[in-house]
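Just one protein chain is left out here, and the rest sit where they should.
And now, subunit A:
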Amino acid sequence: MASMLLNTMRAGSVSPSWAVRLGARSLSTTAQLHAQVQTKSKKTLSRPGVKNIVLVEGVRTPFLLSGTTYADLMPHDLARAALQGLLQRTGLSKDAVDYIIYGTVIQEVKTSNVAREASLGAGFSDKIPSHTVTMACISSNVAMTSAVGLIAAGQCDSVVAGGVEFMSDVPIRHSRKMRKTMLSLNKAKTLGQRLSLIGSIRMAHLSPELPAVAEFSTAESMGHSADRLAAAFGVSRVEQDEFALRSHTLAKSAQDAGLLKDVISFKVPGRDIVSKDNGIRPSSMEQMGRLKAAFIKPHGTVTAANSSFLTDGASAVLVMSEEKALAMGYKPKAYLRDFVYVSQDPKDQLLLGPTYGTPKVLERAGLAMSDIDVFEFHEAFAVSSLTSDGKETVQAFAFLGDCVLLICLVILRCVFVFQGQIMANLKAMDSDWFGQTYLGRKSKVGAPPMEKFNLWGGSLSLGHPFGATGCRLVTTVAHRLQKEGGQYGLVAACAAGGQGHAMVIEAYPQ
C-alpha cells in the first residue's frame, strides 16, 4: 500500500492536479486490490541480452465523436496536438528523439505521411525522420512495436510512437470512370480532344466513390461480421447490451475519478479547450433494448448502442531504452515486453484476434493467465452516443435509412468494431472446443476475469479512433498497473483483415 501511494505521488507529480487525483484514487482502491498487492512477488520478464525497453509517458487528445468539436480540423492537427501534449508532459526537448512513427487507417491524401506533417507542425526538429504505418485498428500498436524494434536493434534510443484517426472528414473520390476521364483530359492536346472527353462524361461518372464499406477480401461489412460472430458464439443481445452498459459505466466513473490522466487538454482552433472524452454516455438496459439491429435486420443482435462509435482522436507515447530514460532523468511507467501479431480467416474469424494473440503472447512470456493483473482489450464502438438517448438514435437511424444517399451512413458502417466481438472473444477463450479445434491447444485459454478487465472503460465508451487506440490501451495498462499495484498487464486487440495483436506490459519497479 505504501509503495502504491508513493507510486501515485510520483506519477501525480507530472500532473498539475495531482492532489485531486490522489484523493480520487485512494477512494477507488478496493479491498481486493490490497489482497493482490500483498501476494505480488513475481519474477521480472527481463532477460539477459535483451534490452529493457520502457514506456516513459503516454498521452492522448480527448476522443470526440466525429463531427463534433474537431469537425473542422485535419488529421495532422490532432496528431500535432498529441505530440505537443507529450512534449509538454515530459518536458522533452524538441530534438531529443531519434525517430517518430505514427499509425493511421483512413488516410488524408494530402498528408499521407501524417507522421512527418504532424512532427514538423508540433515543432519537433526537422532532422528527425518520421514515417506512417497502417494495420487497421492496431496501427498504433505497430507504431509502438516498430519503435521497440528500432531500439532493440540498437538503431535508436528514444522514439515517439502514436496514432491518429480523423473520421469527421474522409476522402471521397470521383468514380473511377471520372478519374480516368480527368486524367486523360490532362493529356489531351487539342481543344477538340478536350471537348470530346468532356462530352463523354455521363451521369454515371458523377456518382462518388466512398471509402470501402466492407472488408476487401470478403465484401462483408464489419458490423455484419460481428453480428455473425456473436451468433456463432451464442452471445445474446442482452449480454452485449450489459457489456456496453458496463463499459460506459466504468468509463464514466474513471473519468469522474480523474483516472484518465493520459488525456491532455487541447485548445481547438476557433473552438473551446477540450479536455474530456465526449462519447461516454451510460444509458439504461431499457433504452438500449429499444434499438433495432443495425446490420442483420431484423433478428441481428448488434445495435448502435453496443457497437463503438466513429471517433476523432490522436495519441502519442514516448518509448525509450531503459538506460536512456534513466540517463535523461525519467521515471519510466512500464516495460514493454513480449508482443505478437496474429492473423486468421478474414471472413469467419475477422474479430477473434485477441483469442489467438493472448495465449500466444502469454506462452512467449512464460506467463499464465492468472499472472496477469490488468487486462485491456480493445472493445470497439457504438453509434448510440451520437445522441444520448437511444430513442433519438433510432429516429436518427430511421432518418438516415430513408435518405439512402446520405454518405455518412455508409461510412459509419464501414468501420465499426463491435462489442459483440469482445464477448465472442471472451467466449472463445473460455471454450474447450474452440481451443482444441482452432488454437491447437489441449484445453481452453480461459477467459480473463472481469474484475481485472477494462476497468476504466474501453473503446466502446471512450471511443475508438482506429489509428490511435493502441497507444491508449498500452498507456492505460501502465497507469492501471501503477494504480492497482499489479505487475503484469496484457493488451489485446483485433483489426480488420482478420488480424490481431497482443502485448505483455510489466510494471516498472517503484
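One rule holds for everything that comes next: a residue touches a chain if its C-beta (ideal position, glycine included) is under 8 Å from a C-beta of that chain, and two chains touch if they have at least 3 such contacts; residues count from 1.
In this text, contacts and distances are computed from a predicted model.
The subunit not displayed here is recorded in UniProt as "Trifunctional enzyme subunit alpha, mitochondrial", chosen from "Trifunctional enzyme subunit alpha, mitochondrial", "Serine/threonine-protein phosphatase 2A 55 kDa regulatory subunit B", "Polyglutamylase complex subunit TTLL1" or "Translation initiation factor eIF2B subunit gamma".
Between the chain not shown and the residues A:Y70, A:F233 or A:F375, the one that touches is A:F233. The missing chain, though absent from the display, is touched by one residue of A:H76, A:H248 or A:K427; that residue is A:K427. Only one of A:Q349, A:Q421, A:Q482 or A:Q499 touches the chain withheld from this view, namely A:Q349. Although one chain is not displayed, its contacts with subunit A can still be listed: residues 216-219, 224, 227-229, 231-234, 296, 299, 345, 347-349, 424, 427-428, 431, 433-434, 437-438.
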